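Note sheet for the following structure.
Shown here: the complex without one of its protein chains, the others still in place.
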Amino acid sequence: MLGEGIVKGLAETARNFLGSYVSKDRLTTVQYPEERLPQIEAARNFPFLVYDGEDWQQGMRCVSCLICEKECPPKCISIEKSKDKKLDASGKPQFYPTVFNIDVSVCMSCQICVEVCPFDAIKMDVDFELSTKDRFGDLLWNKERLSKSNEYYREIHPTEAAAVDAQLAEERAKLEAKSKLAAEAKAAAAATVPAQPAVGATAEK
Amino acid sequence: MTIPFLILAAPTIAGIAAAMYLRNLVHCILALTLGFAGLAALYLQLDAQFVGFTQILVYVGAVAILAVFAIMMTRSAGPMAQPVFSSSWIKGGCVAGAVFAVLAWAIYRSATSLKMLPPQPEVAVRQIGDALMHRFVLPLEIMGLLLTAALIGAVLIAMQEKPEMQ
Amino acid sequence: MTPETIDRIFIIWKHWLLSYAPAGVQPLFSALLSVVPVLAVFPLLFAITTVLERKGLGRIQNRYGPNRVGPYGFFQPIADGVKSLTKEDVVPRTADQAVHFLAPLLLVAAAFLAYAVLPVGRNMVVANLNAGVLFFFAVGSLVELAVFMAGWSSRNKYSLLGAMRAIAQMISYEVPLVLASVVVIMAAGSLSTVTIVNMQASYTGIWPHWFVFTPWGFVGFVLFMIAATAEANRSPFDLPEGESEIVAGYYIEYSGFKFALFFLGEYLGMFATSGMAITLFLGGWAAPFSFLTWVPSYFWFFAKLLVLIAGFIWVRGTLPRLRMDQLMNFAWKFMLPMTLLNIFVAGTWHFMAAGSVRWLVCAVLIFAPSVLLALGLEKGKKKIAARTYRFAE
Partner (left out) sequence: MSATTAATAHFTPKPSTDGGEGQLLEVSMGPQHPSTHGVFRMDVALDGERVVKLKPVFGYLHRNHEKIAETETYLGSMPYTDRLDYLCSITNNWAYALAVEKLAGIQVPERAEYLRVITGELTRLQNHTSVIGFLLQDMGASGTPLMYAFREREKVLDLFESLTGSRMMCNYMRFGGCRADMPAGWLQQAQKVVEAFPRFLDEFERLLSGNEILMARTQGVGVLSKELAVDAGITGPMLRGSGVNYDIRKVDKYGIYERFSFKVPLGEHGDVYDRYMVRLLEMRESVKILQQAMRDVPPGPIMDAKTKLRGFRPKAGEAYGRIESPKGELGFYLISDGSPNPYRYRVRPPSLVNLTVLEDMCLGQNVADIVVILGSIDFILGEVDR
C-alpha cells in the first residue's frame, strides 16, 4: 500500500523526537565548553617531553639521541644536540637538547616518536585545546613549553605511566646493581678494567 | 477619466509599450506581465472581481509563465541582434491602425447604446456559474471539448519522444 | 472583560484608533490599520517558526538545536536577522541587475497579498472579497514569476535549473491545489473566505461542522496539504532548492538581506497556504468543540496554523526528496485524478440523504480508486517493491 513506509518513518521520527526528551541514550550531544566528556586514558594528541623531579631543565629525560626526529613521519621535530654533557635525574652525565622544537601545525599525532623513544622521554599529551590566534610563533613549541612533569604524565595516563615507572625503576636497579658489581669488580681487580659506560647499558634495552 | 483610472492606465500602457520596445526577450515578457496586471487592476476598478482575478490567474500565472518557459527552454536569453523596428514596420502599422479603428468604432457604438442602462449591481460568482451552466452551457461544452482535444494532441506530441529515449 | 470583548478586542482597538482620524482619510487609515498588523504578525511568526523548526528538527535528529542565543535559543532569529542584514550583498557581475533586485521584492509582496483574504479571527479579515479564494490563488501564481525572475537573472546554471524545476512544479501542483478546494466552494456555494468559515462555525452537540469531517473534505484536505507542500517547496517536494543536487536552486546567487527575503517569502507562502487549508477545511477561526467557543477566535486560527507548521516540520525531518519525473507523475497521475474524483464524490454527497449510507457510499467511492491509483503508481513502468536478498556462504 502506498504510504505505508512513509507512515512508518513518521512514527520512527516521532519516537525519536519524544525520546530525545527522556532518554540520555538518544540525545548524545555534549554541550562542549560547559560540559566535557570524561578524559579517555589512551587519548593522544600532541607530544610532550617528560622530566623527573621539580626542575624541568635538570630532570629532562631526553638525551638528544635524535631518533624521534629521524622517525617522525611528517618531520615536525627539530632537535639540536648539546656539545657538553649534563647530569640527569639519576645523576649520570648525559647529552641534552639545546633546542627541541615541535611544530603543532605539522604534527599528525601518530605517536611514532613515543614508540621509538628508548628513554621514555617523549609521551603523548591529551590536551586538545591547542588553537591560537598567532599563526606562526604560537604553533612552534619549544623545549620549555613541551616539558611536562612525570607527575602530570601519571595523571593523564596512569596505567601507562605506572608501567613506564616500573620499567625505569627496574632498569635503574639493574644499572645500580651492575655499577655496584662493576665497582666491586673494580675494587677487586684494582682498576685494571674500566667500568662499562652507563649510556650503553640503557640504550641496549 | 478619474485619477485612479489614470494611475492604473499609465503602467498598463507603459508595460505594453515596453514589451514592444525592449530588446531583451525576458524583459519584454516581464513588461508584458506588468501590462496584464494593470489590466486586471482596471477590471477590479470596474468592480469586476471575478474577471480581474481570472486575468491575473490566467495571464500572469499561466500565459506569461508559459512564454517564459518557452524562452528558457528554446533559446539563449541574450538580447537579440536585429533592430527593434522591423523592415516592414509600415505594413505592421497599417494592420495595427486598422484593428484599432475597428475596436474604437465598436466601443464607441456600444458606449452610446449602453449609456442609458442603469448601473449594474455587482456580479456575484454564483451568477456567473448559473449563467455558464444554463444559458451558455453549449459554448462551455464546446470549449471543453476543444481544450480536451488540444490536451490529447499535446500528450500525443509529447509521447512521440518515447521510442527515441529507449 | 467578557470573552466576547477579548474576542473583539482588536476590532475595538481599531475603531477606537479610527475615531481619531479625520473623516477625509478614514478609509485609508482603516486600510492601514488592517494591513499593518498582518505585516507585523506574520513576519514575527516567521521568526518564531525558524526557531521552532530548527529546534524541532534537532529533536527529531536527536540534537538540541539552537540553544545559545537567549533563553533556550529563542533569540536566534534576532541573531540571524542581524547577520543577514550585515552581510555583503553580492550581485554577480553577469546578473541582470534590475530583475535580480526585483525578484525577492515581488516574492515577498505576492506572499503578503495572499493574507488579504485570510480571516484570522471573527470579523478579522483585511478584505472580505466576493471572490476571495480566487484572489488567493491568483496572487499565489505571482510567486512563480518571482521565482523565474530570480532564477533567470542570476545567470547561473543551477539557479536556472532550479527555476525550471520550481515553475514546472508550481504549475503542476497549482491544478490539484485549486481542484482540491473546489469541493469546499461547491459545498459553501461561495468563493468568499468569510462565508466559508461562517458555514463551518456551527456545532452538532459538541462537534463542529468542519468540512474535514466529511469523506470528501478529508480527502480534499489531505490532497490540499500535499499540493500545498509542493507549492511551498517544502520537503519532500523541495526540489527547486535541492540542496544536495542543485545547491540552492533559484536563489543560489542571493546573499545577505535578499536571501533573507527569499526565506521570508517562502515561509510566508507556507503560512498562507496553511491558513487557506485551515479556512477551507479546518473551520478557520472556529473552536474545535462547542464548549471552547469562549476562547478568542484568533487564538484558534494561530493554534491550528502552528499545528500544521509542526506537521510540515515533522515531514521535513523524515522524508527524502522526490525526483522531478516522480514529482510530475505524482501530480498528474495521482493528485489530479484524485481531486477530480473528489469533486464527483462531493457532488454525490450533496445529492444523497444524510445518514450512514451516504458516508459508506462516499468512502467507498473515494477509497477504492485511490488504492487503484496508488497501485498504478507503484506498479508503473518501474516496479517499486521491497526486495529479498540471497546470501552466499
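Labels A, B and C are assigned to the chains in the order they are written; within every chain, residues are numbered from 1.
Here, contacts are C-beta pairs under 8 Å (C-beta built on N, C-alpha and C of every residue); 3 or more make two chains touch, one makes a residue touch a chain.
These numbers come from a predicted model, not from an experiment.
J.: Tell me which residue among C:Val99, C:Ala201 or C:Ile252 touches the hidden chain in the full complex.
T.: C:Ile252
J.: Would you mind spotting which of C:Pro104, C:Gly242 or C:Pro288 touches the chain that isn't drawn?
T.: In the complete complex, the chain left out is touched by residue C:Gly242.
J.: Out of C:Ala98, C:Ile206 or C:Ile384, which touches the unshown chain?
T.: C:Ile384
J.: Could you list which residues of subunit A touch the chain missing from the display?
T.: 2-6, 8-9, 11-13, 16, 26, 28, 40-44, 67, 71-73, 108-112, 115-116, 124, 159
J.: List the subunit C residues touching the unshown chain?
T.: Contacting residues on subunit C, toward the hidden partner: 57, 60-63, 90, 92-94, 155-158, 160-161, 165, 235-236, 238-239, 242-247, 252-253, 316-326, 378, 382-387, 389-393.
FYI, only the chains that are shown with their structure count from here on.
J.: Could you work out how far the Cα centre of subunit B sits from that of subunit C, in whole Å?
T.: Result: the chain centres lie 28 Å from each other.
J.: Indicate the whole-number Å distance between the mean C-alpha point of subunit A and the mean C-alpha point of subunit B.
T.: The mean C-alpha positions of subunit A and subunit B differ by 80 Å.
J.: Could you please state the distance in Å, as a whole number, between where the Cα atoms of subunit A are centred and where those of subunit C are centred?
T.: Centres of subunit A and subunit C (C-alpha means) sit 60 Å apart.
J.: Can you name the residues of subunit B that touch subunit C in the complex?
T.: Listed in rising order, the residues are 24, 26-27, 30, 33, 49-50, 53-54, 56-57, 60-62, 64-65, 68-69, 72-73, 77, 122, 124-126.
J.: Contact residues on subunit C for subunit A in the complex?
T.: Residue list for subunit C touching subunit A: 56, 59-64, 314-315, 317-319, 371, 374-375, 377-378.
J.: Using the touch definition up top, name the residues of subunit C that touch subunit B in the complex.
T.: Against subunit B, the touching part of subunit C is residues 96, 99, 129-131, 134-135, 137-142, 144-145, 148-149, 152, 160, 163-164, 167-168, 171, 174, 189-191.
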